[in-house]
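Heads up, one of the protein chains got dropped from this complex, but the rest are sitting where they should.
Order of writing sets the labels: A and B. Residues in every chain begin at 1.
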Amino acid sequence: MAGNRAASIDPDSLSWYEATARQRVLALTDPGSFREFLPPTERRMSPHLPLFDLPRAFDDGIVVGRARLDGAPILIAAQEGRFMGGAFGEVHGAKLVGLLRAALELKPKAVLILFDTGGVRLQEANAGETAIAETMRAIVDARAAGIPVIGLIGGRAGCYGGGGLIAGTCSRLAVSEGGRISVSGPEVIETNKGAEEFDSRDRALVWRTMGGKHRRLTGGADAFCADTVSAFRKAALALVGRAPAFDLQTLEAEQARLEARIDQFGDCRDAADVWARLGVNDPESVPAMDTGAFDETVARSPEADHDAR
Amino acid sequence: METLTFRHTTKKPLAGSVPHAITGVVASGNLEILLERVLPPDACEVAIETPIAGYGDVWEAVVADFVARAQPGGLRISINDGGARPDTVSLRLLQGARLMEA
Partner (left out) sequence: MTLAEILASLFPQGHAVAVRDGLVTGTGPFAGGQMHVVGVDGDTPLGVDGALVLSRVVLDAVRASDRAPILVAVDSDSQRMSRRDELLGLNECLAHLAKAILLADRSGHPTIGLIYGHSAAGAFIATALATRVLAALPGAHPSVMDLPSVARVTKLPLDKLKDMAKSTPVFAPGLDNMVATGAVHVVLEPNLSLEAQIRALIDGMSAGDVRDRLGEERGGRPVARAIAAAIADQARLG
């Protein structure tokens, strides 16, 4: 199998951000354990992109299948952020929906979703949008059946648009510094509301507002990883074991958590103001902190850890 | 989109027994290559879909050079091109052949 070849990649040195979706899957899961569903040889490509004179991908930009993680059976999906920005088209979305529906029957230890997406693929917008809604329903069904759905976010396309909503539906999220989570992207806000509202060229602003560190400090993500595949593997293993139930109690707790966040930080203009109010001594130093220093900062944030998701 | 197909006869089959492999990503200036060991051992077919029309001669030369160097007998090679330069194409084809040989 081609898969076993690439499994020789060293997960300790492989950058999550730089890796392809396939490399992430192979290096994250137990060596030789990955079996792909609808692999590239089946050529289930987009029926729509040729109308736009755009090239297709054999997997429509998402790799899905089964594997083992520390010996336990899991289902896994990985978006390829470099193909069409990892966006949800008809085939791409349906592959994720099918995988989540299969989870109900197979009862894996977890479903991992390796997000890397700008949101909906505009050339297939209605299909993509509908697939996102189907995905969220399927995640809720899986979670209610006791199957943790874990999102891993650290790719170059980030996790934007409907991808951000799907992430918010997962049981747990791990994120790296480069993993941005947001609904409206910086360019979208700037285009619609002007550069005074959001200057998309100010990359530091983008990272402060939507980046992994801000999300982790405020409880928008449950683990912060260095940018290696092994760090994400470790985080995924830890998160699988402590997934919150999907029930009224969890959602009541999330309601209270999010209301409290808005009460507490609703008048903040910048992420640094939020961090200061969280008790971070030197908020300006957060973006430059290494993983160790940042972990210590997270440990002191009252908002970071919770079961309210 | 332009579709190109090149068929070659090779002197020998490609070594190894890997049934299929994929390398690369469809992105601007890049391409993905799917290799499948499904043809007779002395045959190689390369099919390309590219959004950039009018470069059939360049593709023909790059593929011929690859076939001469790698002797990829038995392979059907399918390419989704995102506008890759010829040197990138050559590199990826050789990468793909190595994956199949292993």
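We take it that a contact is a pair of C-beta atoms (placed from the backbone, for glycine too) under 8 Å apart; a residue touches a chain by one contact, two chains touch by 3 or more.
Fair warning: this is a prediction, and the values are worked out from it, not measured in the lab.
Note that the undisplayed chain, when the full complex is considered, contacts A.
Touching the chain that is not shown, out of A:31, A:98 or A:287: A:98 (per the contact rule at the top).
Screening A:20, A:117 or A:169 for touch with the missing chain picks out A:169. Note on the undisplayed chain: of the listed residues A:161, A:178 or A:212, the one touching it is A:161. For the chain left out of this panel, the touching residue among A:9, A:106, A:237 or A:289 is A:106. Residues touching the missing chain, restricted to subunit A, are 37-38, 44, 47-48, 51-52, 64, 66, 75, 90-91, 93-95, 97-99, 101-102, 105-106, 120, 122-134, 136-138, 140, 144, 159, 161-162, 164-169, 181-184, 188-189, 192-193, 197-198, 209-210, 214-215, 218, 220, 246-248, 251-252, 254-255, 258-259, 261-262, 265-266, 268-271, 274, 309 (touch as defined at the top).
The working rule: only the chains that are shown with their structure count from here on.
Taking each chain's centre as the average of its CA atoms, subunit A and subunit B sit 33 Å apart. Within the complex formed with subunit A, the residues of subunit B that make contact are 1, 18-22, 25-27, 30, 32, 34, 36, 49-51, 78, 80-82, 99, 102.
On the side of subunit A, the complex with subunit B involves touching residues 1-2, 5-6, 20, 22, 40-41, 43, 50, 53-58, 80, 82-83.
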